[in-house]
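Only one protein chain is missing from this complex, and each of the others stays in its spot.
All chains are identified by letter, namely A and B, in their written order; residue positions are counted from 1 within each chain.
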Amino acid sequence: MTDPISLSVVDAAAALRRGELSQDELFTAYRDRAAADDTNSFTWLADDATTALGAREGLPGTDTPLAGVPLAVKDLFCITGVPTASASNLLRGYLPPYTATAIDRLQEAGATVLGKTNQDEFAMGSSNENSAFGPVLNPWDRTRVPGGSSGGSAAAVAAGLAPAAIGTDTGGSVRQPAALCGVVGLKPTYGSVSRYGMIAFASSLDQAGPITRNVADAALLFRQMTGPADRNDATSIGWAGDGGSGSASAIDLPTAVRLDGVRIGVPTDLLGEGIEPGVRASFDAALKLAESLGAEIVEVTLPHARHALSAYYLLAPAEASSNLARFDGVRYGNRADIGDGGLVELYTKTRHDGFGPEVKRRIMLGTYALSSGFYDAYYRRAQQVRTKIVEDFRAVHQDVHLIATPTSPTVAWGLGERTDDPIAMYQADVTTLPQSLAGVPAISIPCGLSDGLPVGLQLSGPAFAEQSLLDAAHALEGALGFDGTAAFDPARGAGAATPGSATTGGASR
Amino acid sequence: MTAFEPVIGLEIHVQLATRTKMFCGCELVFGDPPNTHTCPVCLGMPGTLPVVNAEAIRLGLMIGEAFGGELAERLVFHRKSYFYPDLPKGYQISQFDEPLVSGGRLGDVGLERVHVEEDAAKLTHAGASGRIGGSTSSVVDYNRGGTPLAEIVTLPEIRSAEQASSWLRLLRETLRQLGVSDVNMEEGSLRCDANISIRPVGDTTLGTKTELKNMNSFRFIEQGINAEVARQIRVVESGERVQQETLHFDPRTGSITSLRSKEGSHDYRYFPEPDLPPVQVPAELLESARASIPELPLQRAERFRTELGLHEESARLLAFRRALGDYFEATVAAGGPEADRQQIANWIGNDLVRRLDAGEDTDPDPAESKVEPASLAELVALVGAKTINRKAGEKVLDVLVAEGGTPGPIVEREGLAAIGGGDELRPVVQAALDANPDAVEKLKTGNMKPIGAIVGHVMRETKGRADGGEVTRLTREILGL
Partner (left out) sequence: MIDRDTVLHVATLSRLELRDDEIEPMARELSAVLDHLETIGELDLEGVEPTAHVLAERSPLRADEPSPSLPREVALDQAPDASDDGFRVPSPQA
């Protein structure tokens, strides 16, 4: 029979349901690969399918939608009794007594947890180099970053260490690593997936989403993660659906192969300087392909989108500075050795020793933006910019169904290349931030290679347009013919042997 | 020398009488072992989120409605950031520029606002921990953490410590009768801070204020405010300036100490709580809050005064203690249209309460005594009709309190019936005058002082059953005065 590793989530679930494959067999196949991982994608691996059941009694049956498909889960999702650190030394060893709603729903739907994936500490970063567990290597080229913050999740899927992974996206943290690793990443509409049990970075922006080999898998996982509003999360409203049905099953697995009648806007404001020529070329080719499938491509403007970066890097750190105040070494997590020190030392040393440099930088930035005398100039102003960006998107969607941009202005860059330059690092999110601030759904699909490295195409739509987004992405994906398994093995893929020279496997036609 | 007047505003934190906490489903139980009512949410565990308890909002709206404040249409929460072990998230979820209630008034003091927020946990000093260096430690109990609070802020309209404490009593009773809180100061369900400044009498500007924290009894509130006002006057009179600071009053020593501001900074960095997007106050909550406002002490006092004709003082006394007010109304009802309501009020407010008083801080409930309202009504009627005199009435009340029953048989049994008018009493008065010729001489000159001797004589002879007024009247009549 076929190698279980080659099966997509949709296909593996079908095989499990038909009894052609056992849950244990599938789990073990991935467990073995993940254990031999050389990309540092995992922070923790389950021994077997029953290790990370959370508060559940037993394994899911195969009569469930996911039928026992193992998933890699970003470290910041709390699972009862499973080490959950958000890749921070401060939380290393933390065992939560509760499970995140999104993971609980996936488990309810039959998924098992293969392991926790590496990430930037507290989801702050675009390269996965800000992790207490060390950087993740890009499976396409192990001298390069996988993107971030869900770098481990994207790398694990790209390297075939898991059939799919769950990440979180605050300013691009699902889409950008998916793009840099040549896989699919969906950031759903803000509020459609519960944030309960997801260790918060920026509450008004964080959203969980699937990272998969293909668009249909993303649709299936999204369908199981969303659903009715979570009573434990006041920002959870479930998936209202294109028709506003609010029912989880309203998401259909995409089957579209054409884009007839779909108007796609290309925001000229986001395609200025900073987009690598190779990325631009892949992107343009993909747009041509979309046109050939019947889509209409029009230029649109998002006049405030270029201010998204400024607004985001004030708002997100402001919220983060507050969300991370709870890490004080009192109720959980690791307390610094303070000797005879008092309360002040308990806080300042614990936080000094526990947080990495980027986290400290953002706490400082956020505290500053909220502090007396600066609130109006920074925090409040950034919120006003958010208002303008929301209005920009509304206006554009009067005219077009979807918006297309490159997901990332560049392909994966070399490890360490930007670590000393926060601004260069922040620029990595320039095309994903506007959608985050507007709270709208967006998906990244691989659209080709540049210098042998994957390029991502981002499609976004108005709130709750996931179905249209998935349908369009699916049609385009079929035409692009990108091989989602290209980087599975160093020997087969490009990276390890000759860094930067990937040519086999992936194809941008 | 300049005379100063204090300008005082109060900030009262009231624990709302919900079953569960403000943002999680943990049950609120006072006095249970530490940390037995906590969950990931109220421990501030990573990834957990708050969800607003609708009942806390309803109770907050009731307070606003009762005080005639303006009720907010939107529910908006902010985060107030500071680090302290009793604050698990490093911020308190509170309200900032859009409080649940704006304005309003209770009695003689206007309100600035009422907002809802979550309470902090309890920190207990544990003494030497036995750790290296023998440093001391504290233990945090998160049972109370997350209790819904209403913070009530008055305008700076209070001018004395006494006014502050009597207004606070009115507030406490009003909240109790609203049913929104247990308002128990010992258990900390009502806590009061005072903002205090002074200014020369006649001045209209506000001086620099200090904040006096956590005075946990009415007595301490008066003492604390008086001590702080005196301190500020001393400061100003010695040519210095009052510093804006937070102070602690120690009731044992009467001293006021400055709470060193933690790390010298009070920048709370308020910003909109991103875990709780603004939401319209649900119409059904608003309706339910409006529909559940009972008659409140001030309204009841007004009704007692205007409809039942009570004096101001009696009206307030009975209206501000619900048990007394209820008993009063039952007695008036039993007494029928002829009943003397003011007399009933006097008998309840003075005689009965004194006989039932259980202790300083427990309010007696006459409804739980053996004295039936109908019996009290009858007693008051007997005294009013002079069938028995007041002294005898008090004796009857003693028996009613001890044994219950009705006044008629008691009067009979104890022989307390008053000596009737002229016919029965005249000979006794005549005998008294005959026995006191000196007194009679003086009375004849218009000096009424010796009347006491005559009344005393008659009372002795009648074993107290005579009516003093009647004795005086007969004396005048006999002597032709």
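Annotations for the structure displayed:
Just so it is clear, a residue touches a chain if its C-beta (ideal position, glycine included) is under 8 Å from a C-beta of that chain, and two chains touch if they have at least 3 such contacts.
The model shown is predicted, which means the values in this text are computed figures rather than measured ones.
Interface note: of A:R56, A:R258, A:R280 or A:R335, the residue touching the hidden chain in the full complex is A:R335.
Of the candidate positions A:T143, A:T301 or A:T348, contact with the unshown chain belongs to A:T348. Annotation: of A:R17, A:K74, A:R175 or A:H307, A:H307 touches the absent chain (contact as defined above). Here one chain is not drawn; of A:S153, A:S173 or A:T367, the residue touching it is A:T367. Listed for subunit A, the residues touching the missing chain in the whole complex are 94-95, 97, 190-191, 204, 229, 231, 234-235, 237, 304, 306-307, 309-311, 313-314, 321, 325, 328-335, 338, 341-349, 351-352, 355, 360-361, 363-365, 367-368, 371, 377-378, 380-388, 390, 422-423, 426, 437-439, 463. Counting over the whole complex, subunit B has residues 18-20, 24-27, 33-40, 43, 51-57, 83-85, 123-126, 129, 135-142, 263, 265, 267, 269, 271-272, 274, 276-280, 282, 285 touching the chain that is not drawn.
Basically, only the chains that are shown with their structure count from here on.
Averaging C-alpha coordinates per chain places the centre of subunit A 58 Å away from that of subunit B. Chain contact summary for the complex, subunit B toward subunit A: residues 40-41, 43-52, 79, 81, 83, 85, 88-91, 132-133, 135, 140, 263, 267, 269, 271, 274-277, 279. Those residues of subunit A whose C-beta lies close enough to touch subunit B in the complex are 76-78, 84, 86, 91, 94, 96-98, 100, 195-200, 202-204, 231-235, 318-319, 321-322, 324-328, 330-332, 339-340, 342-344, 347, 367, 370-372, 375, 379.
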